[in-house]
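What follows is a set of notes on a single structure, which appears directly below.
The complex appears here minus one protein chain, its other protein chains still in place.
Letters A and B name the chains as they come in the text, with residue numbers starting at 1 for each one.
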Amino acid sequence: MSSSESKVSRRDVLKVIGGLIVGGVVGGLAGYFSAPVREVVKEVVKEVPKEVMVTPPKREVPKEPIKVGVTYWASGPQAAAGWHLGIGAHIAADWINAEGGILGRKIQLLVGDETAGPAEIVKLVKKWVTEDKIEYLIGINSSSTAIAVAPVIEEELHIPMMIGAATTWKLFEEIIPKPYYVFRVVRSNAAETILTIEVMKRHYPRATKIAEIEPDYAYGRESSQVFRAALKKIWPEAEVVVECWPPLGTTDFSAHIAAISAAKPDIIYGSLIAGDCINFLKQAVAAGLHKTCIFALEDAVMSTMNELSPEILPEGSISSTRSWWFEYPWNLSWRKKFVEECYSRGRKYPQFEAASTCASLYLYKAAIEKAYAMKGEYPAIDDIIHALEGLITLTPAGYCGIRKDHEGYGIVTCGIVKHTTKYPFGYTLDPIYIRPIDEYLPPEGVKTLDWIASW
Amino acid sequence: MLSTTLSIILTGLFFSSMFLLISNSLTLIVYVLKILNLAQGALFALGAYITITVIGWMSTLNLPLELWYLGFIITAFIMMLIGICLEKGLISRAYGETMEIFVLLTNGIGLALYDAIKGIWGVFPLMIPYLYHSAGNLSFYEISFPTYNLFVIIIGYVLSLALWLWLFRTHSGRVIRASAIDSEMSRALGINVRRIYTLIFALAVALCGLAGAIIIPIRSAVPGFGAEEAIISLAIIAAGGLGSFKGAFIVSHVMGISRAFGISFYPEIELAIIFLIVAIILAIKPTGLFGKEERRL
Partner (left out) sequence: MKKKSLLYIGIIGIMALLAFLVPFFLSSFWIFIIGYALITSLIGIGFNLLLGYNGLLSLGHAAFFSIGAYSFTILMKMLNIKSFELLLLFALAITILFATLIGFISLRHIKIYFVLITLAFNQTIFALIYKLYWLTRGSDGLTVPTPIILGMHLEVPKTYFINFCFYYYILVLFIALTVIMWFIVNSPFGRVLKAIKDNAVRVEFLGMPVWKYRLIAFIISCIYASIGGILFAVFNGFISPDYASLLFSSEIVFLTILGGTDIFWGPIIGAFIYSIIRIYLVTITIYWQFILGAVLVVLILSFRRGVSGALTELLSKFRKEVK
């Protein structure tokens, strides 16, 4: 710097720094311990005084398209499973738009990739709501994303959110106990866990040594809690001899397989999803584990139906599924068309995620139409939410509905794998157990773990 | 107990073999070109993806399964060409700069390469079918170990041995070591150091790509493939001593076996253990186990 500038000595620097620190600390402590409420600030921040309105004008049906945000795993190891969330939304949007849209408004989809992590999705959703003005959020593949985004929607962003695939029970029990804006068209997967244990006990009663392999993130951890609690109650003779926690997205399970085979279990149980499930089965079968153990992977046929080929899914394996909805319980022609459309777009049978997002859009349409019919004007967000609660409507995925507590109706399915040529992916579930999901989940207001403890 | 330990050690050797290939590739570049290459993970992934395309093409030709292994050699060759292009096009422009510059340069190349892979091959996971479990598995002492993993272990050792023999026991190896030790003198003696740099870089890239190639039948290729292995390999050569093949060999094994034990017994801190070991080694001996003493200032 130029010589005309005054020299800054070390003492000066220390003085300035010291002064700032002392000032800051004193100011902060003083502020903290002095009068709790600053009247001045409160005044400035008070809301605009309410005007008296005689007759509010009727809300016109807006001309702009309805922007809907949908997030799913669009890249990375789980992309094959995430694709279905996207395709369900796209097919539903195309079909709804072809019939004229919702009250004449076309649906426009904005897509977000959850592989970037929950932090990025939170930023993206914030941008969508404040900049792009989306009116509805659907999709949500990962339970981590749900846990991160749902509180932000409830507290700040205030638009309806319909979760399509994140099935952690913790969401409505601990994170947001009384949801207003957040809905979930699927139910918690505690039901699948419990039914899987029952099927394991029924078909392999002597296989009491269980190895547990769970993905190390929200979904896996919570699934494991329910598994342990329910196992003690339903099948006390069984014990978990080894547990493994590969992080979500692990592609190399060699060490986990070595640990499992060393423990010599009878059943390998886990809730590995999508890409992880495929890699694990591939490597486990190559290591010969299928010769000595039974696979009981909860999500195998749920989220990787199309990618699992018969050579890596041995007969006799147990899997729960929500993706068999195209067979049971209603055989409707609209649903057949949906299956064919999905197959024509991607050469895959639609998994449950496709049904979820499709139902999300059709439910939204039904809610808006119902609220419009009742009020005679385009519904506000609160009206839409009240219309959604308790709504049941027919969608290409069958009859879907939302209960008053913001969760969906449904069935829970589990079965034994059998190889067949009936489907392009080469296997089916036979025998298959289908139960109403309410039998396998706690009643309204009761927490899952408390409910299991009370058996 | 014995069978558990044995199976974990075998898995450990499997990990070590992979780390060995990548670390040797890194060490080669550090030793000769004095560059720390942060693009190793991307090159590893590139090798894997190219193999998928190559073997995918071969499977359509209805060749017998055994011939599919040739796909690895084809991939190595392609990676070599890519290495030559990279070196001539980008790396050589910065010769003469400090090592930090190269760290940043290769970091940028790595980032760009990862997304280029995403752009070319798409975001869905890709796999090679059949090859892995067609090799079957070996059962002994109550454990069963996939034969293919054994193949990976053997390849790792064979290639490392070949590299070491070439560098330390042949004439051309001696020439290369001369350029590494004193490039100015070598240039004065008439050795074409620039060409050696290109050759070595290409060879290292091919080695790394080959590592990716042989590992891909076991897993699926996804964006971000190999990033973790690359960072662990960087830590390995740091702990072993930059430019030391002996160090890389020993630390690769330490890492591989610790990782296998860590996953089996302490899954909570498995990843942290590895870096903690490296940090401790570096804290005690700053230049790594077999590194050269450096100026303190």
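Throughout what follows, contacts are C-beta pairs under 8 Å (C-beta built on N, C-alpha and C of every residue); 3 or more make two chains touch, one makes a residue touch a chain.
Keep in mind the model is a prediction, meaning the values are calculated, not measured.
**Student:** Write out, one label after another, the shown chains that touch the chain missing from the document.
**Tutor:** A, B
**Student:** Quick one: which of B:M18, B:A180, B:L234 or B:V251 touches the chain that's been left out?
**Tutor:** In the complete complex, the chain left out is touched by residue B:L234.
**Student:** Tell me which residue among B:A48, B:I82, B:I109 or B:L159 touches the hidden chain in the full complex.
**Tutor:** Touches the omitted chain: B:I109.
**Student:** Please pick, from B:I52, B:A76 or B:V278, the residue that touches the omitted chain in the full complex.
**Tutor:** Considering all chains, including the one not shown, the answer is B:V278.
**Student:** Determine which one of A:P65, A:G101, A:P151 or A:P310 touches the chain that has been left out.
**Tutor:** A:P151
**Student:** Please output the residues of chain A touching the missing chain, sorted low to high.
**Tutor:** 1-2, 4, 8-10, 12-13, 16-17, 20, 24-25, 27-34, 36-38, 41-42, 45, 74-75, 113, 116-120, 122-124, 126-127, 130-131, 144, 147-148, 151-152, 155-156, 216-218, 221, 247-248
**Student:** Which chain B residues touch the hidden chain?
**Tutor:** 36, 90, 93-94, 98-101, 103-105, 107-116, 118-119, 123, 231, 234-235, 238, 242, 268-272, 274-276, 278-279, 282-283, 286-287, 294-297
In this text, only the chains that are shown with their structure count from here on.
**Student:** Round to the nearest whole Å and give the separation of the Cα centres of chain A and chain B.
**Tutor:** From the centre of chain A to the centre of chain B is 37 Å.
**Student:** Tell me, which parts of chain A touch chain B in their complex?
**Tutor:** 74-77, 79-80, 83, 115, 216, 244-245, 249, 251-252, 254-256, 258-259, 261-263, 275, 278-279, 282-283, 285-289, 291, 309, 311-312
**Student:** Of all residues in chain B, which touch chain A in the complex?
**Tutor:** The contact residues of chain B facing chain A are 3-4, 7-8, 10-11, 14-15, 118, 123-125, 127, 129, 132-133, 135, 137, 139, 143-146, 148-149, 215, 218-220, 222-225, 259-260, 263-265, 267-268.
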